[in-house]
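Report on the following structure.
So, chain A:
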Amino acid sequence: MEIGKPKPKKISKEAFPEILKERMSRREALSTGAKIGIAAAIAAIVAGVGGYFGGVSTAPTRVATQTITQPAQTITQEAQTITQTVIKTETLAAQTVTQTITQPAQTITVTQIITGTPAKVPVPSEPLRFGVMGFQTGSFAPASIAGMNAARIWADWVNQAGGILGRKVELIFEDETGPVDVRKERFTKLTVEKKVDAIIGTTATSTGLAFGPLAEQLQQIWISWDATTQQGLEETLPNPTYAFKSINNEAESVAGAVLTARFFPDIRTVAGINDDYSYGRNNLEAFMAILKRFNPKVELVKELWPKPEGTDYTSEIATLKATKADLIHSSFWSGHATIFIRQANAVGLFKDSKAALVTAGGVLPTLKKDFTPEGLLIGCNSWYFLEPRGWPLREAFVNEYVKRYNEFPVYECDHAFFSFQAYKAAVERAYEIKGSWPTKEEIAKQLTQVTVPSLSGYRSFREDHVMLTSFWQGLSKHSPDYDFIILDPVISVPPEKLQPPPGMKFHDWVKTWA
Partner candidate 1 sequence: MKKILSGNLFFTLILIALLALVPYIAPPFYVYLTLTSLAYIPVVIGFNILFGYTGLLSFGHGLFLALGMYTTAFLMRNYTMENLEVLILASALSAFIVGLGVGYICVKYTRIYFALLTLAFGMVFYTLLIKFTPITGGDEGLRITFKPLLLGLDFRYLPHLDFLFQPYYYYVLGIVIILTVLAYIIVSSHFGLSLKAIKENSEKAEALGINIKRFRLYSFVISAIYTSIGGALLAHITSHVTPIFSYWTTSGEIVFMTLLGGFTNFFGPIIGVFVYTLLRDFIMSTIIYWRILFGAALLLIIIFVPGGISEGLIRIYKHFKGA
Partner candidate 2 sequence: MGLLEVLEVTKYYGDFKALDNVDLKINRDERISIIGPNGAGKTTLLNLISGLLKPTRGKIILEGKNITNMSPSERCKLGIVKSFQIPSYFPNLTTLDNLKVALISSLGKSKNFLKSYQQDEEINNLSERALEVFGLYERRNFLAKDLPHGDKKLLDVASAFALRPKLILLDEPTSGVSIKEKRDLMGTIMSALKEMEISSLILVEHDMDIVFNYSSRVVVLHNGKILDDSSPELVKANKEVASVMFGS
């Protein structure tokens, strides 16, 4: 059986409130001035796969696969075209990069021998259960809690719209705090005791390393918001089935380096202050590697590695001040970013030095105007709450979030929202193909096939289970509308500029930079 008819990707109409149904065409995205519009037309819908899934669902997976001849897949991929357009707006300083990614229409041809006819089985009536894990306490908590709040909003919206294929969703929260063995214990509990359909969340890189293999061992879908390191990608999970990971750690600094070269072309000396763990070390290394491609004379004059659980940087800041570097690089991303900026501002560090705080936007609402000067390069990871303009989902979400939690949302909300959205789309897609409720493995297979609207626009997973996203970074600015800083100009760096393509090592990738 051969199917090659491209069909527009389907988003269930009933299952979502109004705003989510709005799809932005490429033209609309451009016209509304959205910084990124992944107007993706993932075509490729495969009717024959249904038979394959149908066969699987009637018997245990392993037995079934023995009776089925594996389908031959032919994937034709057109060359990607990436167009970047720089539009100058009225203010010279306010530069905006708008870029469009024309994603190729994928044609997937699947030939398959059908061994059974799919039987339409009714959807189970009990709710879909999600385990949501994040830090309830400690210095990582602000980001985690924002993500968990976003999960609540998503769940409420979905349930209002009737659930996923009619099944209500239910969130079960677990604390990520504690040693790795306790975290693994919580993961195991959610899987074998609470029997959740997927585990979504997790913030710390050490969690990521531990959960990746565990998810495969327990055959549990795990979508991580934030817990990914280079080592984690290369070593622990070469070919994951159930584990889905966030973007590389050092992407923040890759984007930061590109924009540093652009905003601060004259800097010569850099001093780094990063947490003394792999996240911090990877970031400084990546930052310097990329920055040197633009500006080979740049020199790293000081590296400071305060302990991650630290809350006082007085000594470090004194050292930075005494070092008199042109630029300070830091990947502080949670409560300690606030503390660092405040303490540094107190002794006038930012008067003498520029700064690239590549992840400080993770706690943007705490960076108050009275201690955060204008002109710092601030990174907001995958999402900045004022962008993309004119994207109705973002507006609706920000309003809802402020109403509920009396604070402004940060990037982790986008990762969380995307993770849930992707899961929902994957279930719907698999169901459509199979004709009955899909297994975890079948859902996992579809997760890389869907592109869904999230807070920052359309997002998807790469075939190696890594999130694709743009990063938003910009210079801090004081606005009368907010008591904290906003970013202006703000620039979004596209996914392919953030991390190496699948299978390529980071350092080989850096060499490809012109």
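By our rule, contacts are C-beta pairs under 8 Å (C-beta built on N, C-alpha and C of every residue); 3 or more make two chains touch, one makes a residue touch a chain; residues count from 1.
How these were chosen: all candidates are chains of the complex that A comes from, given by their letters.
What you are looking at is a predicted structure, and each value in this text was computed from that prediction instead of being measured.
For chain A, the touching candidate in this complex is 1, chosen from 1 or 2. Within the complex, the chain A residues that touch candidate 1 are 136-137, 173-175, 179-182, 184-186, 188-189, 192-193, 205-206, 209-210, 213-214, 217-218, 229, 231-232, 235-236, 276-278, 281, 308.
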